[in-house]
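There's a structure below that I have some questions on.
One chain of protein is taken out of this complex; the other chains stay put.
The chains carry the letters A and B, assigned in the order they are written, with residues numbered from 1 in each.
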Amino acid sequence: MNVGTALISVGLLTMLFVIAVAIVRMRNLFAIVMLSGTYSLISAAWFVALDAVDVAFTEAAVGAGISTALMLGAMLLTSRTAKVERSLASLAPLLVCIATGAMLIYATIDLPALGSVTSPVNAYVGAEYLARTESDIGVPNVVTAVLASYRGFDTLGETAVIFAAGISVALLLGFGERSLTASMKDKSGRGRKL
Amino acid sequence: MSEFLSTISEYWTVFRPWLGAALSMLGGFLALVGAIGVLRFPDFYTRLHAASVTDTGAALVLIVGMCLLSPSGLVFVKILAIGIFLFLTAPSAAHAIANAAHTAKLEPVTGRFGSPGENVEEHGG
Partner (left out) sequence: MIGASVLFLCLGTALILIRALSGPTLYDRVLAVNSVGTKIVLLLGVLGFFMERPDFLDIAILYALINFVATIAVLKFFRYRSFQVTLVRRDAGDAGGR
């Protein structure tokens, strides 16, 4: 990683930090939903800067697209502002977060160094995949080849599960025709004109 | 004539990356100017003006610059696709936002220059 990329990473991470603090301190739920969409956009840009393109793709589709729509749908069912909590009651989640973060940082000490030959990534089947993908399948992206061809049935099952989960969430939140007509009926036809 | 054309194409291969980089820098600068406008303008409609004009203008300059920089045809087509998407979506998104604000009877700041405007504020926040 050269200096320019490191500077970009620091800048994007600073923006992420500012957004996170603002989300914690805000009470207006709509602004929080908008800011969380921005958060995932910027974090995906950071993933691109780190060369993790597949993660960035997922973050763009799930974080910025689906979850914004889902949170808006959930906001239909609840109030527009968060309740003001007592400062003592918010102490416990803070402690849990700090403890989890400390444990995760402690766990990173055990990780192998970047590009180490003896790390599990390079020692087992990874090299095999890298060597054989070109002749077996002919797809330039090895991750795509592994997901869609070597483990194709796995991916099919995951897709089915996620599709079913998405449909059930949509049914629970009542997207589409039903909620639209209900909200139009609420306003006695005024919404229809718009 | 053919000699002249080959000279032109040689000049073009030399100058194309420089022209592309210069246009990219210009587009980034325009985007920054638009961002300053969004930050500094007094009310919603003027901010919308700053944001939408620079979003399409700076995007046009940047995309032409990146097209000149593109090493292969596939990258060129992808950048062109981004440009077409932005050109279709950015003005219509700006129009939708302005239309929603107008429907909600959001008033622009009027009055003499420098006088404090009575802008509408949201609840909570």
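One rule holds in what follows: contacts are C-beta pairs under 8 Å (C-beta built on N, C-alpha and C of every residue); 3 or more make two chains touch, one makes a residue touch a chain.
Bear in mind that the values here come from a model prediction, so they are computed numbers and not experimental data.
When the missing chain is restored to the complex, the residue among A:V24, A:L76 or A:L156 that touches it is A:L76. With the whole complex as reference, residues 4-5, 8, 11-12, 15, 18-19, 22, 28, 30-31, 34-35, 37-38, 41-42, 44-45, 48-49, 51, 53, 56-57, 60-61, 64-65, 68-69, 72, 76, 80-81, 180, 183-184, 187, 190-191, 194 of subunit A touch the missing chain. Where subunit B meets the chain that is not shown, the touching residues are 21-22, 24-25, 27-29, 31-32, 34-36, 38-39, 44, 47-48, 51, 55, 58-59, 62-63, 65-66, 69-71, 75, 78-79, 81-82, 85-86, 89-90, 92-94, 96-97, 100-101, 103-106, 119-125.
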